[in-house]
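Only one protein chain is missing from this complex, and each of the others stays in its spot.
Each chain carries a letter (A and B) given by its place in the written order, and its residues are counted from 1.
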Amino acid sequence: MSAVAESVSKRSTVNRLSAENVTLAYDQRVIAEQLSVEIPDNSFTVIVGPNACGKSTLLRALSRMLRPSEGRVLLDGQVIQSMPAKKVARTLGLLPQSSIAPDGITVADLVGRGRYPHQGLLRQWSAEDERVVQESMRQTGVAELADRYVDELSGGQRQRVWIAMALAQQTPLLLLDEPTTYLDIQHQIDVLDLCAELHETQGRTLVAVLHDLNHAARYATHLIALRGGEVIAEGAPNDIVTAELVEQVFGLRCQVIDDPETGTPLVVPAARKARAERQRLTTAS
Amino acid sequence: MLVDSPPEQCAETAPAPPTRRAARAFGLLLSAAILVLVALASIAIGAKSLSLDQVWHGLFHGTGTYGDVVVDERLARTVLGLLAGAALGLSGAVLQALTRNPLADPGLLGINAGASAAVVTAITYFGVTSLTGYVWFAFFGAAAVGALVWLLGGSRGATPVRLALAGTAISAALYGYLQAVMITDDAALGTMRFWTVGSLASATNSTILQVLPFLAVGTALALGLARPLNAVAMGDDTARALGANLGRTRALAMLAATVLCGAATAACGPIVFVGLMVPHVVRSFTGPDLRWILPYATVLSPVLLLGADVAGRVVARPSELQVGIVTAIIGGPVFIFLVRRRRTAQL
Partner (left out) sequence: MKTRSMNRAVRAPGGLSLRLDLRALIVVALLLVAACAAGVALIGTGDAKIPAADVLRTLAGHGTAYQDFIVNELRLPRVLVGLLVGASLGLGGALFQSVSRNPLGSPDVLGLSQGSTAGALVVIVLMSGSTTQVTVGALIGGLATGLAIYLLAWKQGVHGYRLVLVGIGVSAIATAVNGYLLTKADMVDAARAVVWMTGSLDGRDWDQVWPLLALCAVLVPVVLAGARGLRMTEMGDDVANALGVPVQRVRLVLMVCAVLLVAAATAAAGPVSFVALTAPQLARRLTRSPGPNLVPSLCMGAALLVAADWASQRAFGADQLPVGVVTGVLGGGYLLWLLVTERRAGRI
């Protein structure tokens, strides 16, 4: 009863970020057609799917890096491309996969550059900027690296510095494109814990593209499963992650069990022999 | 260029499938056939119109008629074009592999500047006036700058970026010197403005004999480097892991490129773009394997050089356009087209 009421109320309020019937293409190569996605407010939404399913492309469209050839992306009810660039940048932050640390820049300077949308010609470095930069570095645990050069840091540290820069932007919405790539398992968990904390304690809306389905299922409050540019399923991980869905989206036979730590779904791929056996049976029949 | 491009080449560890190898071998034969046709055209066509009979007579029954003299000159010119073209293409391909930079060309390593500075010195301070006299100076200048770039680039520890930077730096200083001399000495200006555009017109048998031994050694060395350079193309660490001797490979590649380009520049002046463009085009259909790139570049570069030379003789009749100008005017647009065709992701 209460669940029904909640879902109704959710539908009646308009979410801040959504894509309506967008067609996404690079040059002539179409990645997705007529794709519609809602990012629930105050959620930690994770987009999963096999390689080349359009995850990152969707994220690029949501963050206005890619202009849809049809359809529109709405932020607070406005078409995102029609809004002033700085205004968008104060609402929606993005941690892209490709970023370059300028030669000889220090951690504090790089994080400080995240304040750009809040600054102007006559307001170049306010006390507020200083405070937010310190705060962002503290949250990501890079405060003690403030004076180090970015190109001296390890991969895990560097990724946290970039996240700190995105945090310093102070946006209620934050989009992250594969934030855990190239990190070892401990740093992956560090980064995801940090995201969860940002979501829980500060109420920010997070959207991340993740490769690891188990990470996605553990941390997401809302999961979007893509395949071939189409949304196959979306919802809370507990509701949608099933063996059937994994097979449908990733083409992988598996069991889904309860995560002993959190109770969230845990995907255990079927053993090689079992999969081969299954393969033989299906081809025989 | 100092562009840190992702290494475009990676060696093929597995041999290519037999069909592809056959296709590539056939392509190489076809290229050789085209080269023969272009060479024949270079003998038959020129600013002076000769009938095919006259050409035939000049080639095989030379008796010293006017036509025979023309054919003799064209023959020398064609042979030089073949040799110089092959040398430039080969040295360009080797340098691109060595510096892991698809834009490297011999000019990048200061070789053209070295040759030019030496020639202007020869004219102004040694009073050399004959073209055959320049050859040794030019070759010496190119070789000296090649060695200097190698030393300043860090010799055995040289990295692609350091080599490129050393070449640019030395070129800058030498061009400053070149301009200073040209401004103060009219005789030098008079000669240099023709020499620096690059031309095959001055080819004589003695020029060819002077540079031939260097070209032969350089070609053999370069072709022998295909395998080690394939390994170097994959990055220093991978190359070491594959057991390649990085220092020796770099030294030999640098030597081969300098000797080849230096000899070619000595004989016909600085000709740009052949060494840059041909390996670039070749790579687009052979893939990254230097065992194919090097032979293809050797065969196709003279096609471009001789073709440009023939075109230069035809378009400006009764005078002619120097081959260095024609290669740049043809090569520039082709190069820009290639750059534009590549996908954004690769740039």
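Assume contacts are C-beta pairs under 8 Å (C-beta built on N, C-alpha and C of every residue); 3 or more make two chains touch, one makes a residue touch a chain.
Owing to the predicted nature of the structure, the values given are computational and were not obtained by experimental measurement.
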item	value
Omitted chain's touching partners, listed by label	A, B
Absent-chain contact - pick from B:Val69, B:Leu209, B:Ala241 or B:Ile336	B:Ile336
Residues of subunit A (touch criterion as defined above) contacting the omitted chain	27, 63-65, 84-90, 92-106, 108-110, 113-114, 116-117, 119, 121-127, 129-130, 146-147, 165-166, 169
Interface residues of subunit B (partner: the chain not displayed)	1-5, 103, 152-153, 159, 161-162, 165-166, 168-177, 179-180, 182-184, 186, 189-190, 193-194, 196-197, 272-273, 321-322, 324-329, 331-333, 335-336, 339-340, 344, 347
